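All protein chains of the complex are present and in place, except for one that has been dropped.
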Amino acid sequence: MKRTIVLVISLLLIASLAMAGCSKGEDKPAAEDTGKTGEASEGTKEAGKDAPEAGAEPEVIKLRAFQSSFGEDPSNTGLYKAWLEKMEAHIGKKLDIEWTYVHSDDYPEKLKLQLASGDVPDILSGTKDAEIMFQFGNQGALLDIAPYIDEYAPNYKKFLESTQYAEKTLQTPEGKMFFFGDGFQNDTGMVDSAYGSLYRFDIFKKHNIKVPESWEEFYDAAVKLKELYPDVYPVNAQEWPPFHETFYYTNHTKGDIYWNGEKFVYGPTEEAFKEGIMYVHRMYKEKLLDPEFLTQSQDQLKQKVTTGKSFMIPFAWLGWWEQYSIPEQGIEWGAAILPKNEKYGEPWMQGAALPGLTAYPNYGTMISAKTKYPEIMVQLLDYQYSPEMIDLMTWGIEGMNYEVKDGKRVRIMDPSEEVKNAKLEWYGEGVTRQGFVFAPQNHAPDVSGYKDMPFYGKGQYESLNPFVGTGKFHSGKSAIPTWDLAPVIRLSKEDEAKKAQVMTAVKTYLDENLSKFILGERNFDEWSAFQDELTKIGDYQSIVDSMNELAIK
Amino acid sequence: MKTYNEGLGSRMFDVFNYALMVALCVIMLYPLLNTFSISLSDPDLIAQGKISWYPQGFTIDGYSFIFQSNDLLRAYKNTLIYVLVGTVLQLLLTSLFSYPLSMGNFVLRKPLTIFVIITMVFGGGLIPTYMLIRNLHLLDTLWVIVLPGALSAFNIIIFRTFFQEIPKELRESAYLDGANDMKILFRIYMPLSKALLATFALFGAVGFWNMWFEAMIYLNDMRLHPIQMLLRRMIVELKDMNDHGGLQRYVEMHNVNPKNIKMATVIVTILPILFVYPFVQRHFVTGMLVGSVKG
Partner (left out) sequence: MNGNVVSKNSFWRRCIKQRYLIMMVLPGFVLMLVFKYFPMYGILIAFKDFNAMDGILRSPWAGLKHFQAFFDSPMSWRIIKNTLLLGLYSLIFGFPAPIVFALLLNELRITLFKRAVQTITYFPHFLSTVIIVGFVHEFASMDGIINHVMGWFGVDPVPLLNFSANFRSLFIGSSIWQELGWGAIIYLAAITGADSALYEAAVIDGANRWQRIRYVTWPAIVPATTVMLIMKLGSILSTDFQKVLLMYNPNIYETADVIETYVYRLGIMGTQYEYSSAVGLMLSLIAFVLITSGNYISKKVSENSLW
C-alpha cells in the first residue's frame, strides 16, 4: 500500500521533471519566446474560432484586463452592465472581457511580475509609481499610444490639452506615451481639499480661545490650554502628515527637491524650512507638543484625542473628525484651514483638487504592446474620458444613485432595496471604480459623499462640508502648491537609479537629523554645519541642476 | 510516578520554576486575550484604550460582518485541503529523503546534504520561479501551493538529525530479518519518531494554514483562495476605504467598526489552528524508544 503511494508520487514527479525539461528548452531564451508562443497559440485559437469570417474584423473582441481592485468584484453589477452596453455601442462590436482582479495591496507586486515575466494582458491598471510604466514601456512591453491619440482618443486629448506640462509629465523625452494618465475632473468651480487643522471646538468655545488662524495664534492657544490643563499636551500630530510638513504648505517649502514655480530647488536649504523645524522644536521644548508624536500609532493617537489628552492637531485628513468626536461626552472636533505664516502669505492646500480636466502621471491605464487590436484598445480607454462615461461611472444612474435637488446633483447615500437588488449600489461606496481601472475620477460626487462637519473660518463657527470649507476659506488657484503643477522629469533608468541612491541617502540623513533638531538632541547653532554634512552625504545639487536642465529644455 | 530525591534546593527550584511559568503564561496570554476582547468590545471604549483583559460593551458586529461573506466556507475548505495535502506530502517526502541521509555509509550522503543546504541560502527569485510555474501550467492549481514548498532544507536536516539518533542496531537487526529500507523507514523509524512527526505535522500545518504569499502570486482565481487571502482582502478593503474617506459612510451604513472587524478576523483565522497543538502534544512522551528496543 505505502509502497504504491510512493511509487505514484515518484512517477508524478518524474513526469513533472519531464515537463520541466520540455519547457526548459523553450524557456532558455526566456520571456520573449514564451510570450511569442503564447501569442501564437492564442492566435491560432482565435483563427479557428473565427474561421468563417477570415479576413474580416472579428465581431467579438476578446481581451484580457488585469485590474487593481478595491473591494468586491464590480463586474457583476448593474453599473457594469450599463458600462459594457455603452462601450459596445461606441466601438460597434461585442466585447468578451476576461477580468482578473487583484486587490490593491497586492497589485503592484503582481503587476511587476506580469510585466517582468513577459506575460502582458491587453489592458492593465497602473500603479502609483509611474516609473514602472515608463521603464517597462521603454523596454517594449507597453504600447506607445502617442501615434493613436489624434485619431482614436479625442476625449483623452482634451485632458492632455488642459494639463499643465502634460508633455513633460506624461511622455518620454522621445515623445512616447505608455499609458492613459489618471483623469480628474473638477466641475465644482472650486479649488478645495480634505486636509486642514483639527481642534477640539468644545474646549475652544468653553474657554473662549480663538481658533488659530496664524502660527502666533496657534502658539498662544497652546500656551493657554497648557495653563488650563497642566497635565495635558495640547498639541498632537498625525503619523501622516507629520507636524513639520504643515510648514511645507504654510511656509511654501518642502523637505525634498521641489518645483517652486520657476525651477527645481532643494527645500531643506531654505530659511522657510528651518523656520518650520524651529517652530516644532519650540512646541516640543515647552511641553506643548505630545512627546510621543514621532513614535505613536494611529490607535494611540485616537486614544489620546478621544480622552481629552490633546486638543489641537495642526495637519490632518479632516475626515478623522468624526472618529475623534464623541457627542455623548461632548467631545467635538472641528476643522479650520492651516494657520497662516504672514511672511509667506496664504497657506497652500494638501491634495488640492485642480479645476477643470487634469491627467495625472500616476495610476494610469496601460495597453500591452502585444495586443492584437491597438486601435480598439485605445478607443475603449479613451471613451472612459468622455463626459457621458465619467457621469455614468462616478454619478451612476439618476434616481438610483443620485437625485437632483435645487438643480444640483446629490448622491443617494442610502440606496433603496430596488437599487440593491439590481446590484446598482456603488460597491465600496465610490471607492471601487467601474470599468477599466483607473478611469477618470469626478470630484463632485466625491464632495457629495462627505458629510458636513464643524468648521471655523473668518471668525465664525459653521457646519460645512470639509471640501466646501477649505474651498471657501482659501482663495482658489493661488492655494495650489507649486509642486502640484510641476513638470515631472523623466530620467533614464540609469539616472533614475542614481537619483534614488543619492536622494535616499540624503533623505535618510535629513530625516534622522530633523528629529534630532526637533527633540533638542542637536542645537540650531549647528544648522549650517548640518547643511555642510548634508552636502557631503550626497550631491543633491547636481541632481537639481540636471532636472532643471531637462525642465527648461 | 518516579521518585526524585527531594533536596531543599530542588524544592526551591520548583517554586521558582512554577512561578516563572505562571508569569510567562500571563504575559503570553495577554496579546491573544486582548485581541479577542477587542473583537467583542464597544468601538468607543476601544478607541479610548479601555480594553485589556476582557470585553466591555459586548458586541458581535465584527463577527457577523465576516460571516456575511459567502466565500468564507469555501475559503476554509480550500485551506483545509492545502493543509492536509501539503502536510502529508511534506512529511512523506521529507522522511523518504532524510532516511538515507541519516545513514553514515550512504554513498551520496555528503553531496546530497550540500545540495540541500545550498537551497537554504540561494534562490533564483520571484521572476524565474513564476515563469517556471507558468510554463509547467501549475498556475491556479493545488500543486503550486503544495509542491514547491514540500521539501525544505530545514526540515530535511532536522529529520536527518533525529533519525541519526535512532540506534543503528535496530536497522541492522531488521536487515537480518530480511526487511528492506522502505520497510525499516515505515515500520521502525517513523513509529519511533512520533514526536518528530507530530512536531513537523504541526509546523507544516501551521505553515500551510498561514500561507498567503504563494496564493497571492500564483492563484488568480479567487475561488481557490485560502482563508488568509479572503480575510486579507477584507482588511485591504477596509483600509482602502479609510484612505479614501469612504470608511465613515461604510461604517454608518453597515453599522460596524473596523477595529472590531480586524480583530475578529484575526481570531477567526487563528482559532482553528490553535486547537491542533493539544493533539500534537500527546506524542511528546519520553522513553518511547526504550520500550521499542526492549520489545
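The chains carry the letters A and B, assigned in the order they are written, with residues numbered from 1 in each.
Basically, contacts are C-beta pairs under 8 Å (C-beta built on N, C-alpha and C of every residue); 3 or more make two chains touch, one makes a residue touch a chain.
Note that the structure is predicted; figures quoted are calculated from it, not measured.
Participant: Where does the absent chain touch, in terms of which shown chains it meets?
Facilitator: Looking at the complete complex, the unshown chain comes into contact with A, B.
Participant: Would you mind spotting which of B:77, B:110 or B:223 touches the chain that isn't drawn?
Facilitator: Within the whole complex, the residue contacting the unshown chain is B:110.
Participant: One chain is left out of this view; which of A:65, A:102 or A:116 touches it in the full complex?
Facilitator: Touches the omitted chain: A:116.
Participant: Where the complex has a chain not shown, which of B:37, B:78 or B:94 is the residue touching it?
Facilitator: Result: among the candidates, B:94 touches the missing chain.
Participant: For the chain that got dropped from the picture, name the residues of chain B it touches.
Facilitator: 1-5, 7, 9-10, 13-14, 17-18, 20-21, 24-25, 27-32, 34-35, 93-94, 96-97, 99-101, 103-110, 112-125, 127-129, 131-132, 136, 147-148, 150-151, 153-154, 156-158, 161-162, 164-165, 180-182, 185, 195-196, 198-199, 202-203, 206, 210, 266, 270, 273-274, 277-278, 281, 283-290
Participant: Which chain A residues would touch the chain omitted from the figure, given the whole complex?
Facilitator: Within chain A, the residues that touch the unshown chain are 6, 9-10, 13-14, 16-17, 20, 24, 28-33, 108, 112, 115-118, 127, 129, 131-132, 135-136, 139-141, 291-292, 294-297, 299-300, 493, 496-497, 500-501, 504-505, 507-509, 511-512, 514-516, 519, 536-538.
Note that in this section only the chains that are shown with their structure count from here on.
Participant: Just how far, in Å, is the C-alpha centre of chain B from the one of chain A?
Facilitator: Averaging C-alpha atoms per chain gives centres 37 Å apart.
Participant: Which positions of chain B touch chain A when the two form their complex?
Facilitator: Residues of chain B touching chain A: 44, 47-49, 89, 92-93, 96, 126-127, 130-132, 134-137, 147, 182, 186, 216-217, 220, 222, 232-233, 236-237, 239-241, 244-250, 253, 259.
Participant: Along chain A, where are the residues that touch chain B in the complex?
Facilitator: Chain A residues touching chain B: 2-3, 5-6, 9, 16, 19-20, 23, 26-27, 30-31, 34, 70-73, 100-106, 109-110, 113, 116-119, 194, 299-300, 302-303, 306-307, 317, 319, 322-323, 326, 413-414, 428-431, 449-451.
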